[in-house]
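The complex appears here minus one protein chain, its other protein chains still in place.
By written order: A and B. Residues from 1 in each chain.
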Amino acid sequence: MREQDIQSSSEPDDEIVMPHRGGGKAFVVLALVVAATVVIAAAFAAGLLSTGASKESVTITGAGATFPMPLILKWADEYHNETNGKVKVNYGGGGSGAGITQIKDKHVEFAGTDAPLSASESAAYSLVHIPETLGAVVVAYNEPGLSSLKLDGPTLSRIFMKNITVWDDPAIGALNPGSTLPTDQITTVVRSDSSGTTFVFSGYLAVVSQDFDSLYGQGKSVNWPNAIGASGNPGVTQTVKTTPHSIGYIELAYAIQNQVQSAHLKNHDGNFVTPSPDTTSAAAASLGTLPSGDGDWSQVNILDASGADSYPIASFTYILIYKELYNNQTKMNRTAAEALVDFLWWAVHSDGQSHADEMYYAPLPASVVSGNEDTLNSITYNGEPLR
Amino acid sequence: MNRHAYRRLKDKVASGLALACVVAGLVPLAYILAEVVRVGAPAIDWEFLTSRTKGTGEPGEGIGNAILGSLLLVGYASLIGLPVGLLTGVYVSEYGNNRFGTTVRFFNDVLANFPSIVIGLLAYALVVDLLNVGFSLIAGSFALAIIMIPIVANTTEEALRLVPNSLREGALALGVPRWKTVLKVMLANARAGVVTGSLLSIARIAGETAPLLLTAFYSNYWSASPTEPIASLPLTIFRNYNSPSDVLLQQAWGAALVLILMVLTLNMGVRLFMMKRKRKTKAVKKTWKTRLSLRA
Partner (left out) sequence: MAARRPNSLFSMGRKDKLFELSVMSVAGLTLALVWLLVAKMILDAQQSISEFGIGFVTGGAWDPNRDVYGALPFIFGTLVTSTIALLIGVPVSIGIAVYLSELAPPWIREPLSFVVELLAAVPSVIYGLWAMYALRPVMVDSIEPVFVALFGWTPLFDGQPVGLDKFVAGVILAIMIIPTVASVSKEAMRAVPDSQREAALSLGATRSETTRMAVLSYARSGIFGASILGLGRAVGETMAVTMTVGNANLISWSLLDPGQTMASLIANNWGEAQGLQLSALIEIGVVLFIVALIVNVLARLVIGRFMKAVPTTGGGI
């Protein structure tokens, strides 16, 4: 291979390139692009360009569970209007696992999680749990010919453990006499990210199935056999929606908002219950006393609750914040800290809770609200309580 | 059929196969462009381009903050990436005839095709973690700059190599100092190649997603602060591509359309310009060719 061949290989007829400056126009474009971005950035920084937000606007960033995400985003929007654009609440989703990791690393100011911290985590980090709403994990499926599907705990476990692989399995048939079940294989859809919804769902399966408990166990990530993984509740919802013969677990709000069918589950009392905000509240009725905000919440659950109308896979979901909001890492200033506590106060009381119903979540029981009040009153900034 | 006709048939079939491969390669491109336009165009209007994302799926959202974010990420990245890449390319081309230069050149060639998620990891390690800036515009720009540098270095080096030696020698023979020769003679004549390479590298980083996942995170608000998370077009697509909400899915397609327009315009503009230049030089070439054919 001669040097000439290589050099001219892309332009075999141009053995010589004329000294010809060129590039004038392109240079102008390039310079414009770079200059424009710098100017825009400077303008924003100088506050000359904005969407009407005042100079003292406060941004609070959170991340975590997609379980309550529709409600939290609704709150963020309402609160933004409520404070005349002063407070911006960013909620990035990402799953409970991400929320917990990021608040531990202090990359965010609050985290959302449906899985409470373990006892050791609670001891190691001075984070408080603030249950902000109640939701339900439903079994969503895509089988257009099946207008209603009844399942119980053990059968559900076997489906997700891949012991039951086809829709017309006798176990499913026994629970749904009178329905013609298709012969297709069941495609299970699960969460690919570390998820509180998985924690709640696997927690239920572990309660109702010894096999599941010993082979897989409860966790934010489960080693599901051969299932499609999708990211976040929206991802699982969309995957079930677009995959015929699939079954997955998602939060109630997503199922209703996106017209995805959900199964009727047999509860602790033996009744087949339809998931809804009412049956979720019924499950919460069996709740005992909750720990204090800074206590150990790892044992709190309302899974497989007793009660005629209780939905078996209901759960609280929590917001985690630091008890002491001043720290060197986040450099959260006092205004932001106040805004955070005010936002949470607003959310757990009727201002926020009044939106729960329209978003298909259940409102907090009074006892939980008063527990949250105590917790929020204990939040300090540089030692001083903020409220 | 005799042997001759059989061979001719084989020839036709082979040619047909080759053409079929071309079609097979081009169909996805056409299909992608068609789909993005078909699904994304209805989403685009002035409100869409100037509202911010909210993530709720209610109407009234837009991708304005994502467009701004992408411009800022690319702009800041260019501020670092272009000069560093340029100087690296200059070094390799002008002074790099030694062990060190060969190492740098080799290294840049390899890095230019590297998995960008690994580069995101590197940027995370330094900016988000070590320097503790957290998820931010600056972390994202840093990751993009690392991707940019080898590309700009390579294209600068190539552009400089194409400038005839005679120009360098002529300038040096006239007593122009080395550094001036490089700047005013070599770079000036390589300007077209350098600039087109820079524009192409900008088009490339505008579409990067993976490194931003790890560094810039996301934001639903208008932001220009270097130390806060920021929205971007590729991440808007990624966050919403699997959303059951039609509004959010539309957002993803709309963002895809804006992004692909930006990227393709840059690419096509650059290449059309390069093709025009080649035609210009071809016209002059004939007279030189005869004279230079006397060289070895």
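Methods note: contacts are C-beta pairs under 8 Å (C-beta built on N, C-alpha and C of every residue); 3 or more make two chains touch, one makes a residue touch a chain.
Everything numeric here is computed off the predicted structure, so don't read it as measured data.
When you scan A:T66, A:S122, A:T155 or A:T187 for touch with the missing chain, the hit is A:T187. The missing chain lies against chain A, touching residues 1, 5-6, 9-10, 12, 63, 94-95, 97-98, 100-102, 104-105, 184-185, 187, 192-194, 216-217, 219-231, 239, 242-243, 245-246. In the full complex, chain B touches the omitted chain through residues 7-8, 10-11, 14-15, 17-22, 24-26, 28-29, 31-32, 35-36, 39, 83-84, 87-88, 90-92, 94-98, 100-101, 103-104, 106-107, 109-118, 121-123, 125-126, 130, 146, 149-151, 153-155, 158, 165-166, 168-169, 172, 177-179, 182, 200-201, 203-210, 213-214, 234, 237-238, 241-242, 252-253, 256, 259-260, 263-264, 267-268, 271, 275.
Assume only the chains that are shown with their structure count from here on.
Between the Cα centres of chain A and chain B there is a gap of 34 Å. Put simply, chain A touches chain B in their complex at residues 7, 11, 13-27, 29-30, 33-34, 36-38, 40-41, 43-45, 50-51, 53, 59, 61, 69-70, 73-74, 76-77, 88, 90-93, 107, 230-232, 234-235, 237-239, 241, 254, 257-258, 260, 329.
Taken in their complex, chain B has these residues touching chain A: 52, 54-57, 68, 71-72, 74-76, 78-79, 82, 128, 132, 134-135, 161-164, 167, 188-189, 191-196, 198-199, 202, 217-225, 228-229, 239, 242-245, 248, 269-270, 273, 277-278, 280-282, 284-285, 288-289, 292.
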